[in-house]
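Only a single protein chain was left out; the remaining protein chains are all shown in position.
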Amino acid sequence: MGVVATGAAVWPLADSMNPSAEVLALASTEVDLSPVAEGQRISVFWRGKPVFVDRRTAEQIKAAEEVPMDELPDPQLDEARVQKPEWLVLVGVCTHLGCIPLGQKTGEPRGEYGGWFCPCHGSHYDTSGRIRKGPAPLNLEVPPYSFVEDEVILIG
Amino acid sequence: MMNHPLVKWIDHRLPIITLMNKELNEYPTPRNLNYWWNFGSLAGIILVIMILTGIVLAMQYTPHKDYAFDSVERIMRDVNFGWMLRYIHANGASFFFIVVYIHIFRGLYYGSYKAPRELLWMIGVVILIVMMATAFMGYVLPWGQMSFWGATVITNLFSAVPVFGEAIVTWLWGGFSVDNATLNRFFALHYLLPFVLVAIVVLHLWALHRFGSNNPLGIDAKGPQDKIPFNPYYTIKDAFGLGVCLIFFAWFVFFAPNYLGHPDNYIPANPLSTPAHIVPEWYFLPFYAILRSIDNKLLGVVAMFASIFVLFILPWLDRSPVRSGKFRPIFKLFFWVLVLDCIVLGICGAKPAEGKWLYISRIGTFWYFLHFFVIIPLLGILERPRPLPASISEPVLKAPAE
Partner (left out) sequence: MKKLIVPAFAAALTLGLSLAPSQQAVAAEGVAVPQQKWSFDGPFGHYDKMELQRGFQVFREVCASCHGLKYIAFRDLAGLGYSPEEIKQMAEDYTITDGPGDDGEMFDRPGKASDRYPDPFPNDKAAAASNGGAIPPDLSLMAKARPDGANYLYALMTGYEDPPADFDLLEGLHYNAYFPGHQIAMPSPLFEDGVTYGDETPATVDQMAHDVTAFLMWAAEPKMEERKETGIKVLIFLVIFTVLLYAAKRRVWRDIH
């Protein structure tokens, strides 16, 4: 009884520190992709983090699909990371310690595998957003999203 | 004074005057303490300075992501003496760590962690950890680029926890990234923790006064001839040490107030632009180097925390019956290697984790743990200490030791 009472008293205190209703309300974002040209990358804001949308070129898709699985620290097929091969959607937060990898803007370093490069601790990601080199343990996260129209996605 | 009727009336009901007289005035202290023993009281005084400046700064500061940076600039420009209070508080944090690190290394050298002072030492380690948490959260409050990204990197350490990592980090943030909720709670905790520190410091002193201070010879006092009353001897010595410390402190506050800071923290926080090199404040650099030296997230985090937690078990790792490094020739050598190792790790922590710096920090990390887990236990068994003097007053009376 005492344990239940203490737990019931402590839980509201602890849970009050979890994301509040108005934070949760901003949990999804709709993005129109039609202005994005082939080879172009854009960033959108979702849950306080940037989401990278990359309209990949044929070579980039080919490069991503041809990587042997045993070369990957976190093996994952490219097709498992995209809904349409042309559109790569990623959470732009390095899986090491939460920095934003470079490679979105023209002229920024894209790392040794042509994807993204995290300047904080030197993680390199490939054209599928998979970790190839450096301290990050996992591939860049693919956020939950769906195509609501041909070129409009709903993230979250 | 003790004979004033009011004092007697109070003391009879609450013997606080007796207590203070016993613990601060008559308190018998080894007569041979050197200046390395000044740093404990210095740390206490800096804690008081930090609390006083912090309270008045909190009256001017706004813990909101849209106003925090501006409110700090308002303190710097418009509040009477605001620039001085903020620079004292910001540099005070650095001085707190300088003083406490010297205090810790003094304890390491003279074996102050050994029986019967194990608990005193462990409480000290708790103080260090609470201090680090307080300093980290304080650095977030100005909401500059380094504040924001430092907070992001450090809170993300907890995502290395298996299974619950993500949930813990979301809970710490109160959102899906470091944001207003995070800033607000960090301010609340930054205000709270210093008072928790005061309470732990009281425990630290309580444990200290149980057996009294260790001393440079590391041997127990044999009788009253080995000790002198704290007041006036150590009050005046501590006061002089404080004067010297304040001269250095004032130099930084008035002539190099931003030297220990980072220019990026004068750029308002921007969640969409990561600074090229995220570096923590200098006092975290050795730990940061340990974190980055291991190419595995979970292990890196574990190593970083282990580098502090190893201090908790140090009293049981070091089995040598001799306390003071003065009589342990090989231990003394390795002590200085450890000091050097920590400095090297600090330098590595400030450099990008790549190329030669990565290798150096790996060697440094390896050596750090080797020192505590292998060298210290082995020395306890293998080393032949030099003969100890018969009593504290003996070498003092005869000739200066060494």
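Per-chain residue numbering starts at 1, and chain names A and B are given in the order in which the chains are listed.
By definition in this document, a residue touches a chain if its C-beta (ideal position, glycine included) is under 8 Å from a C-beta of that chain, and two chains touch if they have at least 3 such contacts.
This is a predicted model, so every value here is computed, not measured.
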item	value
Residue of A:33, A:61, A:82 or A:140 touching the missing chain in the full complex	A:33
Residue in contact with the excluded chain [from A:17, A:44 or A:138]	A:44
Candidates B:9, B:67, B:211 or B:240 - the one touching the absent chain	B:240
Contact partner of the left-out chain, one of B:105, B:158, B:171 or B:266	B:266
Of A:61, A:88, A:102 or A:131, the residue in touch with the unshown chain	A:102
Residue ranges of subunit B at the interface with the undisplayed chain	31, 70, 73, 76-77, 83-84, 87, 228, 232-233, 236-237, 239-240, 243-244, 246-247, 250-251, 253-255, 257-258, 263-264, 266-267, 270, 272-277, 352, 396
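Note that only the chains that are shown with their structure count from here on.
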item	value
Rounded Å distance between subunit A and subunit B, as computed from the means of their C-alpha atoms	38
List of subunit A residues in touch with subunit B within their complex	14, 17-20, 23, 27, 43, 45, 47-50, 96-100, 119-122, 134-137
Residues of subunit B touching subunit A in the complex	149, 152-153, 155-157, 159, 170-179, 181, 185, 271-274, 276-278, 292, 295-298, 300, 352-354
